[in-house]
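Complex shown without one protein chain; remaining protein chains in place.
In order of appearance the chains are A, B and C, and numbering begins at 1 in each one.
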């Protein structure tokens, strides 16, 4: 196809050239004597992105899903109970992973479009006087609905109920794009993925692990090997991996963190927020609504947008790809067919965002949506120019 | 800068990834025994892009300007007279090149925004009964004003006046993007550049040479060496160059022609025309006017747009770059400050074009231009959707 | 470091430029409508590399170790018994993986340098009249000792003892480099890695699964999710992945298989054998011995070489890196300090192999090994020139 349009899926992101170059390297021996001197500072800097000094951040060659599994198998035992809410495809996936490993999940079902139910969490935890609940699972950014949960408030609820459960956060589509503070928020397990805020190829799960989670691991009876934290930490300590290191992605991660540090994490977060706000202005101008129940919940990395009644979002996304060669996110799970998603995670500029807004406008018009061409673009332009 | 926006300059174009990969090669010995078997078919295919079977197309490591110089020094002698019109920066540049080489140029001054004056050419040629005029120089696409001259009509005028002068065409921002027929139109010298329709890095001048031009070269007394056609043809014949071959760009040229052939030249031309039309719809919606005097003259590779009275286009282009990291073309020469240019040569998609239109709209609004945000985008969207 | 020497580690290999380019791609939506049309033929071609028509080959984003784990957790239950031999670091690793998952491993300890003990396997299997042994694990190419086991002979032993156990092969440093015939040899589980014979970056485990293994999976009680075969097969069927697809490596795999097919698998195997033979000639000329007990066992992808008594191979490998910037494999496990390894898997030419031989000669001389400079090179040259 004679094209190279940006993608508007919620990850993998558009990969900056600088990172493509960083990943495109000749083979380097991951057991070379100078590998540790390269690798140890990288681990330190990775910890600073997770904002942890006391914990560890581990790098697994796998997709983000592998990281979610790792967090479970390293800390829990069959029959253990965890608390989680189902409020979208990805929060639901984590629940299913747990069940595969014979973890009992107390699930709070929440309408899609809501965040994790902090009040209900608090009630459940407060009534769990035996502390049977070993962990609370939260998806910081529910990519299916474009909803962000305030992790600090979950921590506060846990504190108020004085509950010792681990706080486990699926930060795959959040970390390195939106505010995340592992130590300050008392997060025990935090999972990120190379293909989101780190803007790299898919292939690394990055797992933050607190000392408390490591301690819990000593009693954890679920079998594990590939994703074993203890093996990984021991190997990392001497500057190596328990298996062949994914060198290309590690080079990429080095450069990705360089970019994040040069821009400053706060500026990165603000940039994501700003791009997202422009998209939301467009949605409002179209007369459409976001999946998120209220503006405080809107995700900074993906906007999930309801199509009007009588329209099918699958058709919309497919036509965008076939007619204009531009990719948007499909609706998933409960909102399949009813929602399409504009991803804006990672390196996204005003000009790129506007091309995504403008193109989907054309597709909506092609399908006789009751919107006005240029209306969303104009609304986004107005916001971008004033905030630039 | 944390960005990778497309550029909207009239070349160098946005380079397709496929061509970046083709140019990114390890060293290959340009004197290797298998180089000729690679190179000869490439030259043949290059001729098919110029639509010549009888002529040659030569590849010089230089910018396009070097190709214009090559066409002069290989065919003319000091004191020779040529006919040319000045209707923009680049037609004027060729006149100046001639003068550097003591060529007498009969210049027809034309208002910028007009094409080459075919009628006046015909009158001058008809009155040149001694055939003192050795060559007629025409810039097919005047990049400064966004105006295309109909080369076939120049040939017809020359035929009607029965004049034997060489027909020399600056096709730098035209060839491989718009229709060009070297043999059919009787073009004797045709200059293209790697960084325009071929979508490569800057660095190659591609020069089409007819047998008539080669014959003229035998009497041409201007000194030459680097750009000598005879040396180049002799070396090419045995599959080599008279000097070190620019191998990276030659690999790129191979792949570029592959892409052009896969898409089909007619489809390539139509794609350029279609993208250009969308931009023109935007200009009209803004209430602005193109530099070209009438629609038949509008360039398919670049749109030169007058800013309203009282505004300075330099400020516009500079702010676009500084505030939004997007590059547009400045006004040049006589229209400096009064014109900005949106380049749409090479690999440009609807989504990319819309981002260029949307961004410059923001900049115009930032500078209080009397335009409506989204208006140009809407007009372009309407055209693109209906024609896609 | 001002260098770009080839590596002589037994994987990751030197990555051909063609594959680096193939992996260096802009983001493509792995859920795009045309992904299945790209992906399904790739899976078919991958099966042809494994030489299976009846089985499946699954692609997991993980290192090869992940693939070994996948083969266990998808087919066995806690307390199941498997038969394996320990004859090097990697055969031992698989045993340890099993134990992590509460699999009882009947281990036959073999001297390092020997292959898997087919006769003993046969005896054990023959005496297992209750068929308590659920699987036989074999490492085709033991990378630590440079020893290859004849998989066909293992199958024959199993057939002779009429034993229904699954035949599981760690082919990480073998498949796509040496002969492997999944269907013909009745292999039930076969694990390969992207960074060896496929010459790609580390990051994919490729797992061949027979119908018999899939059937066994229905009773397998080990918990699994990320590495679940059934999830993967279901997703693959509709052209997708159960999680984010590692698109860069998948592009690379497509091109890697193109290269293998263009060269022809038999030619690929012969090339590996030929390069290995040259290295062995050098070893003989040095008066050193290979770790493998007899020539029939010598690996075609890595040569493990004993250093003379009184020397430490760690020092050798470290000096090669520090003084000449060339990487060789360390001795691992039982032969740490006593063996160094020259990897020759993947794209390796005569010229490259000779530079590896020549450089390690210098290092040996630097450390006062009793060898003659140039002797190994001369022996390898003699072989390469005659066999080229």
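To be clear about the criterion, a contact is a pair of C-beta atoms (placed from the backbone, for glycine too) under 8 Å apart; a residue touches a chain by one contact, two chains touch by 3 or more.
No experiment lies behind these values; they were computed from the predicted model shown.
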Worksheet, complete the sentence: Of B:48, B:201, B:273 or B:312, the residue that touches the missing chain is B:201
Worksheet entry | Residue in contact with the excluded chain [from B:15, B:115 or B:135] | B:15
Item to complete: With the full complex in mind, choose from C:123, C:212, C:293 or C:365 the residue touching the hidden chain.
Response: C:365
Discussion item. Contact with the hidden chain only, please: which chain A residues?
Written reply: 17, 21, 24-26
Discussion item. Could you pull out which residues of chain C are in touch with the chain that's been left out?
Written reply: 2-6, 14, 16-17, 259, 263, 271, 323-326, 347, 349-352, 354-356, 358-359, 361-362, 365-366, 372-375, 377-379, 381-382, 384-385, 388
Worksheet item: List the chain B residues touching the unshown chain?
Response: 4, 7, 9, 11-15, 20, 23-24, 26-34, 60-66, 69, 78, 96-97, 100-102, 193, 195, 201-203, 222-228, 241-249, 318, 321-322, 327, 330
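Criterion: only the chains that are shown with their structure count from here on.
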Worksheet, complete the sentence: Between chain A and chain B, the Cα-mean centres are separated in Å by 46
Fill in: Whole-Å gap between the CA centroids of chain A and chain C
34
Practice prompt. Going through chain A residue by residue, note those that touch at least 2 other chains and give them in order.
Written response: 4, 14
